[in-house]
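The structure is given below, and queries will be raised subsequently.
For this depiction, one protein chain was excluded, whereas all remaining protein chains were kept in their positions.
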Amino acid sequence: MKWLFFHYDTFLEFERSVTEHQFVLRCMPRTNDRQRVVQAEVKVSPAVPFTAQEDGFGNAVQAGCVFFEHNSFHYSAHGEVFVSPDNKDRCALNPAFAYPSRLTAPTPEMAAFLKALPLEGGRHAVAQAISSAVHAHIAYSPGSTDVHTTAAQVFAGRAGVCQDYAHVFVALARLAGIPARYANGLVLGEGASHAWAEAYIDDGWVGFDPTRDSAVGDDYIRFSVGRDFDDCPIERGVFFGDGGQRQTVQIKVRELSQIDPAPER
Amino acid sequence: MEELIRHAGQINQQLSRYGVKFGIYKNGAFNERLFPYDAIPRIISASDWRDLERGLVQRVVALNAFLGDIYGERKSIIREKVVPEEFVYLTSGYLAPCEGFAPAKGIFSHISGIDLVQDRAGRWFVLEDNLRVPSGASYPLIARDLCRRCSPDTFRRNHVVDNRDYGDLLKEVMDHVNCGGINVILTPGRYNAAYFEHSLLAERSQATLAEPADLVVEGNVLYYRTYEGNTRVGTVYRRIGDEYMDPLYFRQDSLIGVPNVMSVYRAGNVALVNAPGNGIGDDKGIYYFVPKMIRHYLGEEPILQNAPTYLPFYEGDRRYVLENIDKLVVKDVAEAGGYGVVFGSALSAGEREELKATIRATPRRFIAQEVIDFQSLPLMLDGKRVERKADFRAYVLAAGGVKVWASGLTRFSTDPVSFIVNSSQGGGFKDTWVLS
Partner (left out) sequence: MGSVLSKTNRLFWLGRYNERVYTSLKFVVALYDRSIDGPPTDYAEVCRRLDIPCPYSCAEEFFRSFIFDVSNPDSIAQSADRMLGNGMVLREVISSTTLSYLQMAVNALRLAAKSGSPALELQWVLDDIMAFRGSFEDFIVDETVRNIIKCGISVERVSMFERLGVQREEAGVELRKLVYRMAKTRLPVDPGHRDVILQKVVGGVEPEGNALLVAVESLFTV
């Protein structure tokens, strides 16, 4: 069991000012079997009101709008989470996670790849083998893909980032008959947000991290889940304005101890 | 009837005065043309109508139950294996952002357009359910008005149920689920196939016609903007597709959507008519299961029959389809508007083999149906009386109770051999009389 403090911070700068900026954020962890949110808060600047609600898959969503002219948009989330080493989130299965989504549609090549894997044992072992195979198949290569890249493209191009590893894992696991979903959030010791995957085994969701080829332990804070990235982006916005934009992300995840009662704000 | 035919010229003149048009895109260009109107109505007897009405209400009640079941927690119809999962989750109509949300009063399909045909023996068969944005009601609505003007005697002599209450029915539907505020009809704009209809329905239902830029979300409430300030919106009868509704939840390239309207909807602060996500209910593959839904949810036998349909997904059906393809009509479940419909008899031997191979490879993509030899209706073409295939769209409206509008859209093909009567494929319409 870890007691984690997290601070997630994104700064969007617009080349030319924008107005009527509608946004939807998913940067708040929710309490489930493997993580308990002690306290957490989202802030936006310019300081405008926003609402907190749930999306279709139970993720926490903040929605709002900056109507007036602004040159930057800053949103952040911070809080404390207890994370359990028991890597399982027990809940009923939504069958939607058993079927391909737009970004995770498989190709015949992927089916052949799966067939050639020595898959033995129960679902957990199979999912673990797929995770390792995906890790070996794809080279970590920032900039080689973007948020619209599909699992099929990544599989063929054999290069990508965590989101892409997760998509390929999800596509292959579903092909193998194991419902799977995309997950994102933060990891202790990493300076960027992370994406991994979950597979439904017996009675709940078990995390797999094909990017790092490791188990999802008590150092992972989960923000949201979906069939793929499109279902649960951390931020999505539309506005009136015609310039480019630049994004700076700062992340801090720290372990707290029982004798550290006043974490920084 | 002779009298109506005699007045056909005047009626068409009236139609052009009121700009009764139907827009189509052809070769990338938008054109509006008058929707050809034939003066001879389809006539449905009072007793025939009573049966049809009961069957349609039953069907729409079951379809609404299905949508609530799937997007809710229970998903009983899947759990009990009445409908195979893949028929729900592989359709493009399934929308994840609608998961776990029950719209106001539990109604998903407020306005359902059920397409039927009648065989030569007069039996009705459902061909298709339209639970997203079924169009067309405005045409018989205005045609009746104009016919009564041109030929009052016809309506003195025949006892036809007045169909001009459609606007009131629509208003009732919008008021029933209204979350506080005005009713608006959201149109993508002037260059849309059904623009005439959007504006006429707004007028008749006393709603405000809005274009996307007129609507804005603020503080998780939807507003209609005017230069005197914002007015709260309680119901949006939206005439744009699900995928275009909100760029923050669906297609990000949508320019005709209202950003964050889904947040407002999920907070229960506005009603969307019809609910987004209904595409899982009117998918061509799901159609096969509607009679089973009626038994599952209502414990009743279906009053209205589907056209005899086979699902190549099931091995037995697949064998039948492959062996009898020359007698069947094969439909691609992903296509709409009369596209992706193939008559096995019209294919060359080579094309037939090709289709069979595609069915074998991707059986879930198709349904196959027996070709119903459906009734032709008389119509006047270049001054001569001829017979052409015609179908019928009934409009079922769900407010406090589920009601069937005592009229509907009868569409005919002008092509003497065609069975496809979709208005986007050329063809015209008739008024539909329900006798009292």
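Note that the chains are named A and B in the order they appear, and that numbering of residues resets to 1 at the start of each chain.
Note that a contact is a pair of C-beta atoms (placed from the backbone, for glycine too) under 8 Å apart; a residue touches a chain by one contact, two chains touch by 3 or more.
Since the structure is predicted, the reported quantities are computational estimates derived from the model, not experimental observations.
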Checklist entry - Out of B:Arg6, B:Arg50, B:Lys105 or B:Arg190, which touches the unshown chain? => result B:Arg190
Checklist entry - For the chain left off this view, which of B:Gln10, B:Asn158 or B:Ser199 is in contact with it? => result B:Ser199
Checklist entry - Thinking of the whole complex, not just what is shown, which of B:Thr208, B:Gln252, B:Thr358 or B:Thr414 touches the missing chain? => result B:Thr208
Checklist entry - Which subunit B residues touch the hidden chain? => result 16-19, 189-190, 195-196, 199-200, 202-203, 206-211, 213-214, 225-228
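Criterion: only the chains that are shown with their structure count from here on.
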Item to check | Interfacial residue positions of subunit B with respect to subunit A in the complex | outcome: 73, 75, 78, 85-86, 88-90, 94-101, 216-220, 247-249, 252, 259-260, 263, 266-267
Item to check | Contact set on subunit A toward subunit B in their complex | outcome: 20, 22-24, 49, 51, 53-58, 61, 63, 65, 67, 92, 94-96, 98-101, 226-227, 231, 236-238
